[in-house]
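The complex is shown incomplete by one protein chain, all other protein chains being positioned as in the whole.
Moving on to chain A:
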Amino acid sequence: MNIIEVKNLTKRFGDFVAVDNISFTVEKGEVFAFLGPNGAGKTTSIRMMTTLLAPSEGEIILNGINPQKDQAAARKSFGIVFQDPSVGEELTAYENMEFHGVLYKVPKEVRRKRIEELLKIVELWDRKNHLVKTFSGGMRRRLEIARGLLHHPKILFLDEPTLGLDPQTRNHIWSYIMNLNNVEQITIFFTTHYMGEAQDIASKVVIIDRGKIVATGTPSELMKKTSADSLEKAFLALTGATIREEEASPVDHLRMGRKMYHR
């Protein structure tokens, strides 16, 4: 059964085509990697799937629901960890979690239990009563991931979840997510620039470049197709080795700022 169906999806910003007529499907329970160079259109696609942006053309079906027509029902089906910062600065780590739990109507008992479990996993339990504005970039990121995992939706969107995190934390987080995927059949839709991550955990990969899909398959299929011995090499073979120069929008500057911060 397909839990996500995207048909001929297009997004234009003025004359610029950010997402150009893409189509793909994701099966229930799949771990789906959506890969592509900077500016390929990954985040824009996710924003359309998560009701934050209206498509210029095309159709999206999430869990049988059209997020354009029935936003409320669609929002009940997914959870998301954004690429850009999204925590409340003047709230504590715990309050951010609590806020999310209440918005997603996670029952109090479950909420308390999970908040503790998750904050321990991302090693913020000791800092739970500190204001987020005193956190480092990596700590904020860990909090955002913990928050995203607090309710258990049908589909979990993760937009570069592990950006700027140390390898220990990355491992912990991915094993927690894979466990969720196994036990609760939660579909994982993620983007990353660490090709190793995608190679290890993705059951399906779609590669997008300049708004268009250039390849689809399992990691091993893509490696075979390009006679590469790693997904990273396959990725480079499929998208070329040149660096993407793009006219950065203010949003991109913000993102760049965040990336620099994490170096």
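Just so we're on the same page, a contact is a pair of C-beta atoms (placed from the backbone, for glycine too) under 8 Å apart; a residue touches a chain by one contact, two chains touch by 3 or more; residues count from 1.
Convention: contacts and distances are computed from a predicted model.
K.L.:
Considering the UniProt annotation of the chain absent from this complex, which name among "Thiol reductant ABC exporter subunit CydC", "YcjF family protein", "Transport permease protein" or "Cell division ATP-binding protein FtsE" applies?
P.N.:
According to UniProt, the chain not displayed is called "Transport permease protein".
K.L.:
Any idea which of A:K76, A:H172 or A:K233 touches the chain not displayed?
P.N.:
Touching the chain that is not displayed is residue A:K76.
K.L.:
Write down which of A:F99, A:W125 or A:Y176 is the residue touching the left-out chain.
P.N.:
A:F99
K.L.:
Who touches the missing chain here, A:G58, A:P85 or A:G217?
P.N.:
A:P85
K.L.:
Using the touch rule from the top, list residues of chain A that touch the missing partner.
P.N.:
50-54, 72, 75-76, 78, 80, 82, 84-91, 95, 98-100, 102-105, 131
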